[in-house]
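To start, the structure under review is shown below, and the notes come after it.
Removed from the display is one protein chain of the complex; every other protein chain stays in position.
Letters A, B and C mark the chains as written, and numbering starts fresh at 1 in each.
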Amino acid sequence: METVTFFGLGLMGQGMALRLLEGGYRLRVYNRTRDKAQPAVQKGAEFFKDPVSAVSSSTVLITMLSDDNAVKEVVNEQVLQELGQGNIHISMSTISPAAAQDLARRHGEKQVHYLGCPVFGRPDAARSGKLRLCIAGNQEAKTRVRPLLDVLGQEVYDFGSDPAAANVIKLAGNFLIISAIEAMSEAFSLVEKNGVDPNLLYDLVTQTLFACHVYQNHGKAILEQRFVPPGFRLALGSKDIRLVRDTARSSQVPMPLASLLEDRFLRSLANGRAEMDWSAIALDQRDSAGLSR
Amino acid sequence: METVTFFGLGLMGQGMALRLLEGGYRLRVYNRTRDKAQPAVQKGAEFFKDPVSAVSSSTVLITMLSDDNAVKEVVNEQVLQELGQGNIHISMSTISPAAAQDLARRHGEKQVHYLGCPVFGRPDAARSGKLRLCIAGNQEAKTRVRPLLDVLGQEVYDFGSDPAAANVIKLAGNFLIISAIEAMSEAFSLVEKNGVDPNLLYDLVTQTLFACHVYQNHGKAILEQRFVPPGFRLALGSKDIRLVRDTARSSQVPMPLASLLEDRFLRSLANGRAEMDWSAIALDQRDSAGLSR
Amino acid sequence: METVTFFGLGLMGQGMALRLLEGGYRLRVYNRTRDKAQPAVQKGAEFFKDPVSAVSSSTVLITMLSDDNAVKEVVNEQVLQELGQGNIHISMSTISPAAAQDLARRHGEKQVHYLGCPVFGRPDAARSGKLRLCIAGNQEAKTRVRPLLDVLGQEVYDFGSDPAAANVIKLAGNFLIISAIEAMSEAFSLVEKNGVDPNLLYDLVTQTLFACHVYQNHGKAILEQRFVPPGFRLALGSKDIRLVRDTARSSQVPMPLASLLEDRFLRSLANGRAEMDWSAIALDQRDSAGLSR
Partner (left out) sequence: METVTFFGLGLMGQGMALRLLEGGYRLRVYNRTRDKAQPAVQKGAEFFKDPVSAVSSSTVLITMLSDDNAVKEVVNEQVLQELGQGNIHISMSTISPAAAQDLARRHGEKQVHYLGCPVFGRPDAARSGKLRLCIAGNQEAKTRVRPLLDVLGQEVYDFGSDPAAANVIKLAGNFLIISAIEAMSEAFSLVEKNGVDPNLLYDLVTQTLFACHVYQNHGKAILEQRFVPPGFRLALGSKDIRLVRDTARSSQVPMPLASLLEDRFLRSLANGRAEMDWSAIALDQRDSAGLSR
């Protein structure tokens, strides 16, 4: 059984760490602030004040950090050196494919395996091992960590040997989710302003054409204007749509809907909604239509 | 049992007419061109060359025509006069709420009941009685035609007493569908241009987040570039997004995604794709990204 | 010298009517409300309560009305019959090319000349004969009314024999103006939110790259947030951008910037800015950027 080090005990990371402990893994954790590590420490995790010590005797490093820069800074040369040849870094943060490629190259120089492994699912899914994991990278390394992944997720989707591929998929998936939120926001405001109860539209489409998770859950939240506490913070959604746009740019793919969404998020941020759920872009649509006056 | 007159034997109308005949209804049909009426006539429908004669002894008129103007022109004063007081017009075309209100008013003057009843479903659903019907209007009239509606659809959704409400819902529903097509088109092109097989994204999302009809069916068509024969013509989709925009305008609801879609359709029309399926807007996205060069 | 009838004594029409009176023309005026006709009547115009009587002995009819429907309703069959064969209607309202074509056809049936003649310029230019006139239609008719046009405008631009051509030009011109307003609104908010005084940008560009009327005047108004009283009402600007979009639609020309502008106007209307100057769309941009919080 692998000895696992975990970096990043935010909303998602905490649940995942607890899950690994329950799965019988010996866990070493590092987090910028100690208090967030407390729940894991109480269940048996060992806390380290610096990332290098945290990886010193582990065979697998898992990171769940906020963005490209956080991963690049924390998983630096010394950490890779200490993690050591033949060991594996499972990188679960939502980062750009470009960052993933850069990280993979730097890992390769130290002969550490880099697996891209972003996840779909909210904190409750992290806590209960119901995440959906998108993995890509070296085949042997993927096989080796499979038991560990099965503890964290209900399903593992394999996207081949290029670690960045998993990140492309993750970004495209988040783009699809937020596009659905936008579409519902506009549709509901149209219906409401034409004197029809938007719940009727919701009931119709979520039982038929769109009888699926994203429409049912986010649609309900929008109609009930239930945006706090956030399942996924609008500020993080904004980061993801930015990564989508950046990836679109560098690959010369015009994405007018992604552009529209980025502006929608910027308006939401500029008007104080960073800490709400990302489906709160619906409030901006209501403002636009004069429905919140 | 009502005697039914049917106007408009296009792709949808033909299937509905045959379904009614199979359901035991006496059917009188009118269509601008006779050849499209042939299948129904062979099954026992009576063909009329003019709309007034066609409604002369019927208690229910069903229309399934192309747009606002077609309905207004064909269902004129004489037709209403001839259909006569106490009888019912079930208006199933996708028309604007504004046109529905205008029609309802004019029907009221002749004491004919006007029921707004747009449908969701493709020609095969029309043929097999699997449509989803969105009805609104006078309660008594709705009750009276319910047996007939049950022959045509698998489910009837009631949107109250204002006939235009059903049209608002229909437009909002079509907007949601085409928004999903747009989102997938952009996502697939992003994934493909970053060297990842878009089928992998499709498989992931249609089994999980978007395990529903619209994503599964349209997504598959986009990936296989299967746009002819059309399930729903792009030219008609363009008309519908125009109605969405017109309704948004008149109710002062900014809908940036709808605007983007209208331009997408205009580009598709200007480049010769009117007769393809409306999901062929994905081809325009491919052109945009240089994927079709 | 022609005897002139004038329909539509709004902000623009009043100035034009006074100008014609000062130019020595005998003027017969009609307006829905009498009070707006008062200034012209005091200078010698004859007021009529109905449009038919107003054109009975005139050789030229000028209309300056709010939109397509207003022109179509007021200049009806009886008015054309009364104006009579060989006489001329100079249609100065900003209307759609489609409406212009329809009007021209109906005038032709009565052998009345229809000249499309929309104008550029604000009420003060109307009052002082400084308008810029865009004329199109029958050559002989254009020559006949030229002296009259020279009283109203500082320059006449001829767009050929199809009356609708002048309307296309007028709509394209208004689109260019509002596009410049949008561009400045976004640029100023970017500059301001990055800690730089937007007046510095204004001073630089209006002395160099954009040393022209539209940037100088509207730019100043935006910076000073001087939107009342309106030079041109936002509600009317909204109508014009709608006509641009309608013309783009019917000719299958995607215009993403026009779409964006229409949504900007809808947001402005939905938030109570209909009676401000159309450059007040800059306020919506400020709201968007959180600058007005």
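Throughout what follows, contacts are C-beta pairs under 8 Å (C-beta built on N, C-alpha and C of every residue); 3 or more make two chains touch, one makes a residue touch a chain.
Keep in mind that what you see is a predicted model, and the values were worked out from it rather than measured.
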{"item": "From B:Val52, B:Val151 or B:Ala270, residue that would touch the chain that is not displayed", "value": "B:Ala270"}
{"item": "Contact partner of the left-out chain, one of B:Leu133, B:Met276 or B:Ala289", "value": "B:Ala289"}
{"item": "Subunit C residues that touch the omitted chain in the full complex", "value": "97, 120, 132, 134, 155, 157, 159-160, 162, 164-165, 168-169, 171-173, 175-177, 179-180, 182-184, 186-187, 189-191, 193-196, 200-201, 203-205, 208-215, 244, 247-248, 251-258, 260, 264, 288-290"}
{"item": "Sites on subunit A contacted by the missing partner chain, in the whole complex", "value": "242, 245, 248-249, 252-256, 259-260, 262-264, 266-267, 269-270"}
{"item": "Residues of subunit B (touch criterion as defined above) contacting the omitted chain", "value": "256, 263, 266-267, 270-272, 287-290, 293"}
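Keep in mind that, in the parts below, only the chains that are shown with their structure count from here on.
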{"item": "Most centrally placed chain - per-chain CA mean versus overall CA mean", "value": "B"}
{"item": "Maximum centroid distance from subunit A, chain identifier (CA atoms)", "value": "C"}
{"item": "Averaged-CA centre spacing for the pair subunit B and subunit A, given as whole angstrom", "value": "39"}
{"item": "Whole-Å gap separating subunit A and subunit C, where each centre is the average of the chain's CA atoms", "value": "52"}
{"item": "Interface hub residues of subunit B, defined as touching at least two other chains", "value": "248, 252-256, 260, 264"}
